[in-house]
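Okay, handing you the structure first.
Excluded from the complex is one protein chain; the other protein chains are retained at their positions.
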Amino acid sequence: MEHEFNNELPIYLQLAKMIENDIISGRMNLGDKLISVREMALNYTVNPNTVQRALSELENRGLILTERTTGKFITDDGTVLAQIRSQRIAELSESYLASMKKLGINEKETINWLTETIRKREEHHG
Amino acid sequence: MDETACIEITGLSKKYGKLLALNDVNLKLSKGKIVGLLGPNGSGKTTLIKILNGLLMDYTGSVTINGHCPDTYTKACVSYLPDTMYFPDWMKVSDAVYLFNDMYKDFRPDVMDDLLDRFKLTSKMKIKTMSKGMKEKFQLALVMSRKAEIYILDEPIGGVDPAARDLIIETILTNFAPESLLIISTHLIQEVEKVFDDVIFLKDGKVVLYDDIETLRQREGKSIDELFREVFKC
Partner (left out) sequence: MLIKTIKHEFLATYRRFGILYTGVILLAILATISLRNRVDFAGPIIALLAVGIIVCVVFLYYNIVATYEKMLFSTQGYLEFTLPVSTSDLLLSKIIVNVFWAVCSFLIFFVCGYFFLYALLSTEIFTQVYTEIGSAFNIAMQNIGFSSFRLAIEFLVSIILFNVSVAFCCAIVHTKYIKSAKKIVAVVVYLVLTFLVDMLRSGIPSVFKMSEFATSQYFQLPFNILIAVALFAITYYFLRYELEIE
């Protein structure tokens, strides 16, 4: 757990992204209660304030809610989640396309390559 | 965030003969933060730490801890882990624990027992027969068992093998009281930097940098370890 962070970028942003991924992918469910800041800090071996910051960041994006008496929860608003999910997918796709373009591969070829890669993967795992 | 400054240092200078070990240091450190005190040998780190702990009483400028100059009161507030082994030869683990428990009101015996277990140390062990790594862990256990307002750790993972370093960092994170100030001085920056809130770079007795670590990372686009090497290359 401890070595997942890149010291060159703000850790709280990296942590926020990790948690966001967990929520988007469904590893953490809508409406779930989050473990305490302190516990999270220990799990990732980071400063509790860093965790706090990451959670605040997610709160600003609407992914996390703080109930004053009960703690922090993942939002149960599906639309927020869907929005962020599509946002992230769009980002990743753009980034992928840009990388392929740098290699000189056009869009049609990109789709072929992608389909081919998925086919090979299914063979491998099948 | 709690911004009460619990350590205030103004115009602090310390001269050793002709050598200026600390040169007009100004710092305000607040509670609830983990601060990295970084600098090469001879940067004035040790001098600063000694002054905070009342081991160096002659200096110019003002140093206050919770409003007091370093004295008996501040010693009760500060839990200090020095870079060296400071127990007399005759002591066993139980003797040292007894001493700490007796002298410090904020000592937590249950935490101590837990840490002794975690570090695989027993009450009957003689301190002088322990390996270097065991001694370091033992001193750390004593220091973290106190529910102090300020912790000053001088090279907490210095003499420990890499496998035990994670355990030590975890121990520090688990046991420091959240409202307290934790100052860690180390040269193993890479391993500890993800734990810092703020960092202070000390060079030739002067504070050349004092900033929030994430702001630094964002601004410089590099790790604190890399930044350190840049700032301090000869």
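Per-chain residue numbering starts at 1, and chain names A and B are given in the order in which the chains are listed.
Keep in mind that, in the parts below, contacts are C-beta pairs under 8 Å (C-beta built on N, C-alpha and C of every residue); 3 or more make two chains touch, one makes a residue touch a chain.
Just so you know, these numbers come straight off a predicted model, no measurement behind them.
In the full complex, the chain left out of view touches B. From the options B:8, B:95, B:166 or B:220, the residue with contact to the chain not on display is B:95. On the side of subunit B, touch with the chain left out of the figure occurs at residues 16-17, 50, 53-58, 72-73, 75-76, 78, 80, 82, 84-88, 90, 95, 99, 102-104.
Following the convention adopted for this analysis, only the chains that are shown with their structure count from here on.
Looking at the complex, you find that subunit B touches subunit A at residues 32-34, 166, 169-170, 173-174, 178, 190, 193-197, 214-215, 217-218, 221-226. By the touch criterion stated above, subunit A contacts subunit B in their complex at residues 2, 5-13, 38, 41-42, 45-50, 53.
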